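Only a single protein chain was left out; the remaining protein chains are all shown in position.
Labels for the chains are A and B, by order of writing; each one numbers its residues from 1.
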Amino acid sequence: MEWLVAVPQFLAGGLAIGAVYGLIGAGFSLIYNTSRVINFAQGQFVVYGGLSAVSLVANGIHPLLALPIAVLACIVLGGALQAVLATARRGSDELTFILVTIGIAIAWQGLAHQIWGSGYHTFSLYPEGAAFVLGASVSYGTMVTLGVTLLVCLVLWLFLYRTLVGKAMRACANDPRVALTVGIRPRTMVLGAYLASASLGGLAGVLVTPSLMMSAEFGVLLGIKGFTAAVVGGLANPFGAIVGGILLGLFEGLCVGLISSDLQDAYAFIALLAVLLLRPQGLFARKLPAGVR
Amino acid sequence: MLEVRGLRVRYDAVLAVEALDLRVDRGEIVVLIGANGAGKSSVLNAIAGLVRPAAGAVVLDGTELTARHPADRVRDGLALVIEGRGVFADLSVRENLELGAYGKPALRGAHVRAREIDRVMSLFPRLGQRMDQAAGSLSGGEQQMLVIGRALMSNPRLLLLDEPSLGLAPRVVEEIASALRHLARDAGVAILVAEQNAVLGLDLAQRGYVLHNGRLALEGPCGALRDDRDLARLYLGGV
Partner (left out) sequence: MSALAQTAAGRQAVPIAILAALAIVPLLTRDDYLLGVWTFILLNIIVVVGLDVLLGYAGQLSLGHGAFVAIGAYASALLTTKLGWSGWAAIPVGMMVAALVAALIAVPTLRLRGYYLAMATLGFPILFDAIIRGGSNWSGGSSGVTAIPRLALGGVVLRDPTAYYYLVLAFLAVVLLLVWNLMESRLGLRLRAIHADEAAAMARGIHVVRTKIGVFTLSAAIAALGGSLYVHNVQFVAAGTFGLNYSLMLVVMLVAGGMGRIWGGVVGVIVLGWLPELLRDAATWQPVIFGVLLALIMLFSPSGLAGLVRRRSSFGPRSNNHVSDAPRHRTASGPLLRVSGLRKRFGGVTAVSDLTFDVAAGEIRSIIGPNGAGKSTALALVSGALPADAGSVQLAGEEFAGRPAHERARAGLGRTFQHARLIPTLTVFENIVLGASMLGGSRRDSEGRATCVLESLGLGAVAQRFPDEINHFERRLTEVGSALAARPALVLLDEPAAGLSAAEIELLANVLREERDRGTAIVLVDHIMALVMPLSDRILVLDSGAQIADGDPSSVTADARVRSAYLGQGAAHA
């Protein structure tokens, strides 16, 4: 029964990465809500965020300054992505957008490979040490990550529910045509969603790299796990995605601890298939997004 | 205030509107009536910019609107209420109203918004009880009031309404009609209403245009149109 004592520790192991999945998932949700596109390149923002920070720090820039610069770089990438997608012909179907974002994801991953190689990189950010919480040792890095994620949730909530522009973005998700009639420009809202998603991804990258290292190879996998987080929480809701991500992280941590760490990436995949089979609308949505049978 | 000249609207191979001229003056209510598919929605959508006309000009208070992005036309003083209401279903009543002011940056300030919301509530008291409810849960009549109120939040000079009486009980329709009359008379708003319900439309407006198969079939003061026997024939196919 001694494994039972270790459970809190297993769970704690998945907290930080779970928050990261959640931030990626929130990014998926924002883009999907405003433009009905699933951005397969979402995971790349995380990689570029983390590795840019590594390079900046390696070049002598203070980590706390490197963070916002790295996130800014991701925002630029996000804008570039949206600009490319905007060139798509009218009436392009879903398959087209999926393939374009996949192509861009692969190209960016290849580029990251060129720049940073395939190895693991990290930089120092968090103070050393851990605290003992509920039977588990939780590193300061994890606590900072969770704290920042919570802060992000708050900011996102304030934006979407307390500012007019945020409300306009939600309105656009409901009905872009009607949004035009009150003076909202859906194109601008979509761009905003891409910039926001990119910053969430970049932030996730800079938060997780100091704890768990980053490699150019991780992009696609992180994207899939972030998507799983969004599916668990319900695609329509960025906050649901963040909760979904943390749940996914906990689940992964538990499985890695109790079963094996060799199949680490398999657990998320199984979780995805299970959710799609049992409750495709996720935990927090009442029904599936429009267009599903 | 509003002048439309030679409007032609096409959807692929189908000609929806052809050679339409109409005008609406300040403080006037004008009705555009016609059966289903006569082209009424196409006219309003073309004026609001949701669809680009194949030919013709739309002029609002001297400004040629044809090249203006639909979102910018709100700033020019135009507001459209689409057919089928068009509430933002997941947003609250209050949020819907607030967004009505989005198109006019000058009116976005919190104080101004609050004042305008009060104005709308005095016009449609029923909304006051539902301010924090999701708009999608409102009844048809309440949703209609909401979208009209939302359109008013931008202080429009020209208000376009596409079939506002659709699916509403007569009492509710009368409430809305009286609100519109008040707007035109006291605030000088020019109002163009597309209506399938001919009697209601002619009752509400001062002047009317009758559309049939995309073309102007009749026009004139509503009193004269009301007595016109051709009207019934146009609607029910002459049986």
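The rule we apply is simple: a contact is a pair of C-beta atoms (placed from the backbone, for glycine too) under 8 Å apart; a residue touches a chain by one contact, two chains touch by 3 or more.
What you see is a predicted model; the values in this text were computed from it and never measured.
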{"item": "From A:Thr96, A:Ser137 or A:Thr188, residue that would touch the chain that is not displayed", "value": "A:Thr96"}
{"item": "Sole contact to the chain not displayed, among B:Ile47, B:Leu60, B:Leu138 or B:Ile176", "value": "B:Leu138"}
{"item": "Footprint left on chain B by the chain that the document does not show", "value": "12-14, 35-37, 83-84, 89, 136-140, 142-143, 163, 166-167, 170, 196-203, 229, 231-232, 235-239"}
{"item": "On chain A, residues whose C-beta touches the chain left out of the figure", "value": "38, 40, 84, 87-89, 92, 94-96, 98-100, 102-111, 113-114, 220-221, 223-224, 227-228, 231, 260, 262-266, 268-269, 272-274, 276-277, 280, 288-289, 291-293"}
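FYI, only the chains that are shown with their structure count from here on.
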{"item": "Chain A contact footprint on chain B (complex, rising order)", "value": "48-50, 69-72, 74-75, 79-82, 86-91, 95-96, 98-104, 108, 150-151, 154"}
{"item": "Residue numbers on chain A that touch chain B, as the complex places them", "value": "164, 167-168, 170-171, 173-175, 177-185"}
